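Only one protein chain is missing from this complex, and each of the others stays in its spot.
So, chain A:
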Amino acid sequence: MSGGRRKEEPPQPHLANGAPKSSAWSKALRSDAAWEDKDEFLDVIYWFRQIIAVVLGVIWGVVPLKGFVGIAVFCLINAGILYLYFSSFQQIDEEDYGGTWELTKEGFMTSFALFMVILFNLQPVVDSDYFDKLEFFILRFGKDLPGHLDQSHLLDG
């Protein structure tokens, strides 16, 4: 973590409660950045939550992780990663944003719904034989591929 002085940056134009500008994303990836516009930081938190929901939805769908335990673990990881981000990486004062709870619930329900949608979409793909068919296709027609990609010998015996 950077322990240097916070640099004061000129305020960047920001669409209130919308998609953060590219400058906000570069700040988001910098440790201990200065956030003059609170809405901008909250938008970054929101969109990070959505990204986490997509990534975890894909992982949970492919593994697959079923049952309420999977959902509980998602909630914990989602809340935990963002908590570490804003408290340790960005080192912001939670009281400026209404407390840890306000930051935790920013975009949480939307990310949860997104996670569920991705999980439900992947369920029939993982449960079906799509992956088996794909693997067979690659193995069967691999002999037409350049030598180092040809895996057709795996079909024999």
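As a working rule, a residue touches a chain if its C-beta (ideal position, glycine included) is under 8 Å from a C-beta of that chain, and two chains touch if they have at least 3 such contacts; residues count from 1.
Assume contacts and distances are computed from a predicted model.
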Omitted chain, identified by the protein name its UniProt record gives, among "T-complex protein 1 subunit theta", "Calcium load-activated calcium channel", "Large ribosomal subunit protein bL19m" or "Cell division cycle protein 20 homolog": "Calcium load-activated calcium channel"
Per the touch definition above, residue among A:P64, A:G80 or A:G99 touching the missing chain: A:P64
Positions on chain A where the hidden chain makes contact: 15-19, 39, 42-43, 46, 50, 53, 60, 64-68, 70-71, 109-111, 113-114, 116-117, 119-121, 123-125, 127-128
